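All protein chains of the complex are present and in place, except for one that has been dropped.
Order of writing sets the chain letters: A, B and C. Residues in each chain are counted from 1.
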Amino acid sequence: MSQPFRTEKGGRIDRNEQLTFTFDGEQMQGHKGDTLASALLANGVHLVGRSFKYHRPRGIISSGSEEPNALVGIYRNGDQTPNLRATQVELYQGLEAISQNRFPSLGFDIGAINDLMSPLFPAGFYYKTFMWPKSFWDRVYEPVIRAAAGLGKPPKKPDHDFYGNLYAHCDVLVAGSGPSGLAAALAAAETGAKVILCDEQAEFGGSLLSENSASVDGKEPADWVAVTLARLGAMDNVTLLPRTTAFGYFAHNYVALAERITDHIANPDPKLPRERLWQVRAKEVVIAAGAIERPLVFPENDRPGILLADAGRTYLNRYGVKVGHKVLVATASDSAWQAAFDMADHGVEVAAIVDLRETPPKNLMAIAEARGIRVEAGCVVTGTLGRKRVKAALLGRLMTSGQVASGGQVECDALLMSGGWTPTVSLYSQSRGKVVWDGDKGAFVPGKSVQHERSTGASKGLYGLQATLEDGYAAGENAAKAATGKSAKIAYSTATGGEASNGGTLGALPHDRNASRVKAFVDYQNDVTAKDVKLAVREGMHSIEHIKRYTTTGMATDQGRLSNMNALKIASGALDRPLTDVGLTTFRQPFTPTTFGLFAGVSRGDFFDPVRKTPSHDWVVENGGVFEDVGQWKRTWYFPKNGEDMHAAVARECKIARESVGLFDASTLGKIEVVGPDAAEFLERMYTNPWKKLATGRCRYGLLLNDAGFITDDGVIGRLAEGRFHVTTTTGGAPSVFARMEDYLQTEWPDLDVWITSTTEQYAVAAVQGPKAREVIAPFIEGIDLSAENLPHMSVREGTFCGVPCRLFRISFTGELGFEINVSRRHGKMMWETLAKEIEKHSGTAYGTETMHVLRAEKGYIIVGQDTDGTVTPQDAGMTWAIGKKKLDFVGKRGLERPDLKADGRPQFVGLLTTDPKVKLEEGAQVTVAENPATGTSAEGHVTSSYYSPALDRTIALAMVKNGQALEGKTLYVPMPEGSIPVEVTGTVFYDKEGARINV
Amino acid sequence: MKRYSFLELAKNAFSAHQNWGRQWRAPEPKAEYDVVIVGAGGHGLATAYYLAKEHGIRNIAVLEKGWLGGGNTGRNTTIVRSNYLWEESAALYNHAIGLWQNLSQELNYNVMYSARGVMMLAHTVHDVQVAQRHIHANRLAGVQNEWLTPEQAKEYCPPLNISKNIRYPVMGAALQRVGGTARHDGVAWGYARGADDLGVDIIQNCAVTGIRRSADGAVEGVETAKGFIKAKKVGVVAAGHTSVVMDMAGVRLPLESFPLQALVSEPVKPAFPCVVMSNTIHAYISQSDKGELVIGAGTDQFVSYAQAGGIHITNHTIDAICELFPHFRRMRMLRNWGGIVDTTPDRSPILSKTPVQGLYVNCGWGTGGFKATPGSGHVFAHTIAKDEPHPINAPFTIERFRTGRLIDEAAAAAVAH
Amino acid sequence: MLLIYCPYCDVERAETEFHCGGEAHIARPSDPSQTSEEEWVEFLYMRSNTKGVAAERWRHIHGCGRFFNAVRDTVSDKFLKFYKAGETMPDLEKISKEAGK
Partner (left out) sequence: MSELLANDLITPDAGESPLLSLSEVSILKAAPLTRLSLRARDASLKDAGKAFGAALPVNPLLAETSKKRAALWMGPDEWTLLAPEEDCQALFTAIEEKLGDQPHSLVDISDRSEAIIVSGEKASWLLNTGIFIDFSIESFPVGTVTRTVFHKSPVMVWRTGTDTFVVEAWVSFMEYVTGLLVQSAQELEVA
């Protein structure tokens, strides 16, 4: 029969719905409501994985998110997710799980040889070896180590799923839905406060779901959960989030939750996100994260079949699964006794209860006796037998001398252990609170609240059902009061049974075995033993952080939730210093491993970053244009025709623009309208150039520095009226120029009567450049006299284009007669298409940014960010003409006076011509004096721009060269791997040096 | 000092590893030292090591307010490279690369320097220009760096998405093959063990609370949690806390300390062979020997000493990683943490004497200090021992901010058009 | 992600709406030509980089666009005061004390 370890009845699984799943290809059955772990256990499967370092066989140890051993890969529809905890994976029909870190199979794993060689692999062994021979590290040792390390197999294909995001606000966020969490949520919600209740599990209720020896308000605990949830569910002010982990507590009460939406569904609707990131700003947070049971550290405490006692109880009561037929219970605290009793009540043979304590509570002894359970007090487990499943345990009796005497051997097929409980203080700790040691409880508990939060119930070390309920109600009431000022008194439920568990132990248990031969695991997944911790201390690692890093304890995927306290105690013993002196390692987010896709959210593909398009975009696509990314913008790079490559296309575009006319989309350039009585004064202070005397209707090139004196941006600025300027910036510089202007305006010169408004997207801009430019635009422009006399170079007028208002600039970045027409963005497409059609009549062409760059380079115009790099002054760039000599101040003026900015030997902007006109220099290539400079020679400069110039039918280059302006006519070299290229230093203007073509 | 080797390991296995000695002592401070180093991170420990080894100064204390290697040394993403633009930077970082290559043997401590290659992606025409400029400048300076086409980049790093249909397609990459990673803790511990063996006192849990200066202004020693310690030379290597320490001597610096986050995934079998960085979409990633994907994020925008950053920074980092490596979307973040990085206006470090006689400072490494650790310690030791900079760190003065002779690695990647 | 109060909008908003402008109350000299090299480098680059309570500039860049100032403890990241641009620098020591630092 399938599921031989399933109980006859009981549990919260749906026995009517049977589900088939596979584990390592083997088909098995489980039920709806099972986790993969409970279903495997129902089938008698304990061995589910191999440990990280020694590849030891490992079984399921817990029933929750703290599970260190039972990590599996889940496969579905081609998607693969490694390292999922079987204890958290909800079963669905057809689930496919694969074990990890084993080869060739889980049962026979070659890596297990590491276990035999383990004496060679103590903590930190890799720091001491693999150093000889030197070349072997990357080639031999490291590849072998890497192949052996790692857990699951990484996904091989892009993820099909998508992920959602939601920002939320609430008065009270309750993390955890055990008794205190539910009580807190209810108490807070009844005041009318907005409450979010989340729990990492599929069902709300926490420990109440596996509690069957207590009652609340006379009901079964699970029934009380149902009633409470019904009440919460009926309230509009409550949001219930099951399968949702509060994984990060950030500054200012910002809590991140991971909601798992489809992983538990057999065939989820593809319209559903797989997971959703909730980013919650909570006025108050109630942390009700509970506590987890600690393992006991005894030799061979890692065999499959050894579980935490509470996990065993949970599998029994909640999932209807017996973890074995003959169970040994080893404990240092009361709670495990209840597990033994429940086992016995379900007909499981309890081999014995082995309690570390000399005198366990009498009432428990009595119950055990009534059930006929053998009890060994003052006794510990000193070892276990059975490789892939525990077969027997060795017992040891504690002597008054502190020694351990052999106590014989007990056969069992499962061992339940409890070292007591550790409050889950991760979230509190993430909130930057400092935990404090509570000696009575033997645990670290939350100290003072640093943010607006409070811990309740077991997460602050409070146990016992009645006490945690009461504490939860109070926490909810107080949180709501603090958040909203409102309160409401509700009737508290009362519990009977579920008494607080006493007892517990920390650190490694004593035993009578040869300490150097046995392994007592502290951190299961990373195979850290008590010996390793002691070795680290011996070697001088005295800080708990050093011990953690050296041994890797607490650094596995469970983040040390089972191991931290035991490791700390062992370290404290080895150091002979109080535990509190050794310190606790920091709890870091996320609380449990959290999917990358969840963080990435919707930002993928075209939504990775906004794709900003200009009004010509569709036309460009239709006409085969190629785009380049400039910031978030898509700009047309070039327009290949008839299979042209970029070089050919650009050569053609350049030629046509110079001979006839070219059309270019300049819409992405930043535009800022500067308006107010002090507009000219403001520009005077921002830019190097003078502005006050610029006549209305005229334009001027503006150069913008930072206060350090370096060029940061440039653009043409037109004066539309006495107090109104149309400023243009570079495309990439638009936001930063605007921000810097606001900064100076608001914080340095708030007295000025001037305001700036971004109009970048108000206007679409078409540049029409070339000898035929005037003819091209003339048919469409009204209200502006286009003649050279009335509209000379560097002018601006307002009129209409095809009847819609436009701002017409006569400016040129090509050295040809040129116009830039600004119409409101909505008419941009119409303008572009009108002009594109019109230029055809003149055999013109549309051109892209590459041609724009060539044409401007032929004229020696700089591109800020290409020819300059943030270290270039106006003098360096040969642009002293742009500095208003009479100005007392402008941004950067004082910076330019600094010694190094005036020093000799600064790089200067020059032209370079290769001796061979066909040789094109590479942009970024270095310029040297020597033809064959020795390695380590300082460069004289570098090539900033380099193109084939169709107008000159040769290559041209621009460069920054030390003292370059004085070197005109001299030969320098550009050393390349294939040989040095001689270049002549020239002026920066290659074409139409007189500028005749622009003034027509 | 007991030498480490495989043989030694095997020998100790027979004695159940009971006989390993301490890697470093836990001494109480003496009343006086020749040199006090403030900060027992990688840079500070390396400084002490080279002072002792190469300059014969053995009477040295390294003071650490917490545990050694617990600051940025133990919190970074362990990338090593030297393909910086300016020759001053390239010389400094390449000096470090030279030392990295023999560091395990030099220290007899496996620092796991692994030259798996650092690939810096170009996504735009501007990126390509910047990368090419780096490559040409590096070649002249003797720094290894080469250009890869997208296909070559994919071959070097198979998980890389070089589809033309992603938001910012990869247009190529600059690859430095000698770049790679090293084990951060190993570096701190190796230098600590080496320095300790040469007689250096490493004093942990000993915060410096003041810097005492004589009437003529020169350094006399430091006030600490464990009392006054006399020293005529004090080297401050306090990373994010440099401003705080230097303020004790009345020295103001052009520094701001920002939170910087890093994170790792759960460990998986080998999935990622090298280091990939993208400045344009702000992400860098490698895989540790343990199998974790190690991912660096950006800094928060405000000064903070909280060692914690905002989730929006994490979100943006991971969305960039998932865009470049879409397989990793189903991987899970295991741990996320923050460091405090001290940044200068030109994003280059300060390794320099100060206006105060006997006070030296090594700071401003921003997000990239780990890679320089050996080189930084080496030239800083020289600076302290000789009271004048090594030629390699001579340009990295405080003075440069006054004169304007910046070494501007940030500006060199400026974006406009 | 910090929660920041804008004194102009009179609301608290997420940090992503804001841009941090660094240390507050560093005024650009009114006549830079009269400043010494030391004064200029002080203005350009030297920063207190305070560990503890410090005043800094923020701009509500994706809101009302205004610059304003805030006092924040750089160790806890807690904001202790927000005030409009142009208002005088508050007594940081007093604020520290009130906050129990």
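We adopt the following convention: contacts are C-beta pairs under 8 Å (C-beta built on N, C-alpha and C of every residue); 3 or more make two chains touch, one makes a residue touch a chain.
Computed from a prediction, not measured in an experiment: that's the story for all the values here.
With respect to the full assembly, the chain omitted from this view is in touch with A, C.
Interface note for the absent chain: among A:A112, A:I145, A:A474 or A:V611, the touching residue is A:V611.
Touch with the chain that is not drawn comes from one residue among A:D223, A:E761, A:E833 or A:E984, which is A:E761. Note on the undisplayed chain: of the listed residues A:K9, A:K271, A:K362 or A:K693, the one touching it is A:K271. For chain C, the list of residues touching the undisplayed chain reads 8-11, 13-14, 16-17, 62-66. Contacts to the hidden chain, counted on chain A, fall at residues 162, 164-169, 194, 269, 271-273, 279, 281, 602-603, 606-607, 609-614, 632-633, 673, 675-677, 753-763, 824-826.
Methods note: only the chains that are shown with their structure count from here on.
The geometric centre of chain A is 22 Å away from that of chain B, both derived from CA atoms.
Contact of a single residue of chain B with at least two other chains is seen at positions 306, 308, 310-311, 402-403. Listed for chain A are residues 250-251, 254, 279, 432, 708, 895, 898-899, each touching two or more other chains. Remark: chain C residues 1-3, 14, 19, 21, 27-29, 31-33, 35, 37, 40, 43-44, 57, 59, 61, 65-67, 76-77, 85-86 touch chain A in the complex.
Listing the residues of chain B that touch chain A in their complex gives 4-6, 8-10, 12-14, 16-18, 20-26, 66-68, 70, 74, 87, 102, 104-105, 108-110, 112-116, 123-126, 129-137, 139-142, 166-168, 180, 183, 185-186, 189-190, 204, 265-271, 281, 287, 289-291, 306, 308, 310-311, 314-316, 318-323, 326-337, 400, 402-406, 408, 410-412, 414-417.
Those residues of chain A that touch chain C in the complex are listed here as 250-254, 279, 281, 432, 450, 707-708, 739, 742-744, 746-748, 750, 888-889, 893-895, 897-899.
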